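Now for chain A:
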Amino acid sequence: MILDTQLLYGLVGIFLFSLGLSSAFASSALLRRILAINVAGAGLFLLLIAVAYRGPEINPDPLPHALVLTGIVVAFSATALALALVKRLRETDDD
Partner candidate 1 sequence: MTEILAALLVTLGLAFFIAGSIGLLRLPDLYSRLHALTKADNVGLGLLVMGLALLTDDPFIALKLVLIWLLVMAASSASAHLIAQRARRRERGT
Partner candidate 2 sequence: MTDSLVWSIALPLSGAILSVLLPRAANGIGLASVLGSLAAALAVIWTVADQGPLTYAIGGWTPGLGIALRADGLSALLLLLSALVAVAASVYATAYFRQAEQRQRFWTLWLLLLSALHALFLAADLFNLYVTLELLGLSAAALTALSGQREALEAALRYLLLGLLGSLAFLAGVALLYTGYGSLDISTLTHRLSPGLTGWSAAALMTSGLLIKTALFPLHFWLPPAHANAPAPVSAILSALVVKAAFYLVLRLWLEPFASLSTPELVQMLGVLGAIAVIWGSWQALQAERLKLLAAYSTLAQIGYLFLFLPLILETSDETLRHAALGGLLLMALTHGLAKSALFLAAGVVQQHAGHDRIAELRGTAQALPATTFTLALAGVALIGLPPSGAFLGKWQLIAGALQAELWWMLGVVLAGSLLAAGYVFRLLGHAFGQARYPARSLSIGRQEIPALGLGLAATLLLGLFSAPVWSLLAGLAPAGGLNP
């Protein structure tokens, strides 16, 4: 049952990662590409947290939790910078 949970959520994470990665390559609109990268990242985080899960009685492995926390902040930083670049690009279009 523990392994099933790990397996199930881990596979969903992998699926989300693949989906996000391929739509990031396939889409041309910038905002969509940023969304896709974020979905792919979330898939990876899900994979890591699934690996950390060890059943309802045992405490989960805290190491992947810390990695994902770092990953969330890094993903936010990258998204914020990318969106600011998009904004600046639009402003140069308007000029």
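Here, a contact is a pair of C-beta atoms (placed from the backbone, for glycine too) under 8 Å apart; a residue touches a chain by one contact, two chains touch by 3 or more; residues count from 1.
Candidates were picked such that all candidates are chains of the complex that A comes from, given by their letters.
Source: prediction; values computed, not measured.
*Asks:* Judged by that same contact rule, which candidate in 1 or 2 sits against chain A in the complex?
*Replies:* 2
*Asks:* What does chain A use to touch candidate 2 in their complex?
*Replies:* 10, 17, 21, 24-25, 30, 33-34, 37, 40-41, 44, 47-48, 51, 63-64, 67, 70-71, 74, 77-78, 81-82, 85-86, 88-89, 92
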